[in-house]
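One protein chain omitted, others in place.
Showing chain A:
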Amino acid sequence: MDAQTPLFPSAYDMKAPAGAEGWESIYPYYVLFRPEKRAEEDGKFWFCNSQHWPTPFRPFDTIMVDFATKGLGQYNTRHLLVPPANGVDYRILNGYVYFSPIGVAPEDIEARIPQFLERAGHYYMNWDALLANWKTKVMAAIEELDAIQFEPLPEVVDVDWVKEGRGLDNTYDLFNRYDDAIRLCYKIWQYHFEFLNLGYAAYLDFFGFLKGEFPQIPDQAIAKMVQGVDSELFRPDDELKKLAKLAVEKGLSPVFESDHVDVILADLATKPGGKEWLAAWEEAKDPWFNFTSGNGFYSTDKYWIDHLDIPMTYLKDYIKRIEAGDEIMRPTDKLLAERDRITAEYREMMDDEAQAVFDQKLGLSRTVFPYVEDHNFYIEHWALGVFWRKMRQLSKLLMDQGLWDSEDGMFFLSRNEVRDVLWDYSAAWAIGTSLQGATHWPEEIRRRRGIVDALASQSPQPALNNPPEVITEPFTIMLWGITSDSIKRWVGEGSTDGALHGMAGSPGVVEGVARVLRSPDQLGELQKGEILVTPVTAPSWAPVFGKIGAAVTDIGGMMSHAAIVCREYGLPAVTGTGNASSRIKTGMRVRVDGNAGTVTILE
């Protein structure tokens, strides 16, 4: 390769797939690679964040990448002044989002250090108290969001409002409630990043120290020393297991043979012990069924609480396994003992001076790490689940007004266009005329849906332009597993043995039959002992981790969900392979080596 040719293509040379012409029109101007800025944009390295956004955006769904990148950036740049790192810039290209970390100029780093010490130091020193306060704030926001109700505008303003001299109509509340929902989503995303990068920074420090002491220590060994065993992220799955046990204890298993969740629940009400089980089920639902089988970032995400058939499928599987004599509960005592053993054995290999440093760094890592896992339940699953439920309610309400003809129509509008629609609806209602949008949106939504479908037919480029000589941005390394080595893997360097190379996410070696999944809807296809191969996994896939042999993902670092859950379940995992889900086909026999980070196709 000659020095002049960039490793990855320029955004400006990428063609949209057929049928996606004019895709730029469905996204706001500020997320596009604008022709006027070509020289500047081509000078930066962009990587596709398919870990968080594996499929193209519907216009409304860009709200999540807007708020997420802004939240990440504000904490690095304005709250904490992380010395070397500002935020991560983002652009949408052919429906996929590309990220580019914004570093701090080397000459400005020094000056930020005192501020960082004061600000971040305060968080580390007061972690538990601040975190307790965080939970209170987040719960309050969720409660406020949950209370929002969207109702169609009435035929006439309530007579009581007239008599009490309120002077305002129902459209006033409609606007406020929509704005409140967006405002609360924005608030939640800011909270999301309040602790996150601090958690990662302390962990990276611990990680680097251990790599200095033991250059060959596996990444997963370090992760195992700090990982919690009672993370709230595992609670939804644990609740299902408890419900499965209860069903077996009460002799209710035959009821669960029906294919319909409604039939099962109705049937249970008539059985002895059924009422008690139903009470436990109701108890578990709130909040633990606020759990998505996606990652919370898409309007298409399905939450358990809205789709009871999803947890019911897992539950039925657990009942079958209990009856087959499997132990399904996570052995938390054993996991904890194992964590202590690993920690003690590495510690013993250090000298006294190193041990003292180790103790201090381990202590901080263990203090901060639960947030890294737990926040995911509170924000992505619970809070965003409530947000999406409210937005779906609004979309349906507006469909009923004739603005579009499908329940998901609103998600093909941007969040600001939705405000225009609310105006259209309010004005027409007030004036006593028909909606302008009724003759505009159905056709426009069809066009946009066609574009999004066409965009999805083409995979994204892993990156754009030239990577820097070394990746130094700490959060890029931690969150996305992007290092100089992983970039080499993307362009196919260093793979002479035909094996796929990724990160050693969770230890162990397993051979088995691959099952390639592209969407959570396919989870039911997984057979016991198969190797799960997928672009990216979400925590809510936990129930299937009890029956697979290993996991392989295209995207993700040592702290990716797949790696965390696999370590928890004691399964091998190789993450960040780049393209395993396209190179491996369902039915192939593969060998997953979670120690070396390789996947070999055997036949």
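In this section, a residue touches a chain if its C-beta (ideal position, glycine included) is under 8 Å from a C-beta of that chain, and two chains touch if they have at least 3 such contacts; residues count from 1.
Keep this in mind: contacts and distances are computed from a predicted model.
*Asks:* If you look up the hidden chain in UniProt, what protein name do you find among "ABC transporter permease", "Phosphoenolpyruvate synthase", "Anaphase-promoting complex subunit 3" or "Binding-protein-dependent transport systems inner membrane component"?
*Replies:* So, among "ABC transporter permease", "Phosphoenolpyruvate synthase", "Anaphase-promoting complex subunit 3" or "Binding-protein-dependent transport systems inner membrane component", the name matching the hidden chain's UniProt entry is "Phosphoenolpyruvate synthase".
*Asks:* Identify the residue among A:59, A:83, A:311 or A:467 that touches the chain left out of the display.
*Replies:* A:83
*Asks:* Considering the complete complex, identify which of A:63, A:268, A:379 or A:471 is in touch with the unshown chain.
*Replies:* That would be A:471, which touches the missing chain.
*Asks:* For the chain that's not shown, point to the residue among A:207, A:288 or A:425 touching it.
*Replies:* Spelled out, the listed residue whose C-beta touches the missing chain is A:207.
*Asks:* Out of A:246, A:357 or A:513, which residue would touch the omitted chain in the full complex?
*Replies:* Answer from the full complex: A:357 touches the omitted chain.
*Asks:* Could you tell me which of A:43, A:121, A:254 or A:587 touches the chain that is not displayed?
*Replies:* A:121
*Asks:* Would you write out the residues of chain A that touch the absent chain, in ascending order?
*Replies:* Touching the chain left out of view, chain A contributes residues 82-85, 109, 113, 116-117, 120-121, 124, 201-202, 204-205, 207-209, 211-212, 214-218, 220-221, 341-342, 345-346, 349, 351, 353-354, 357, 360-361, 470-472, 474, 477-478, 483-484, 507-509, 595-596.
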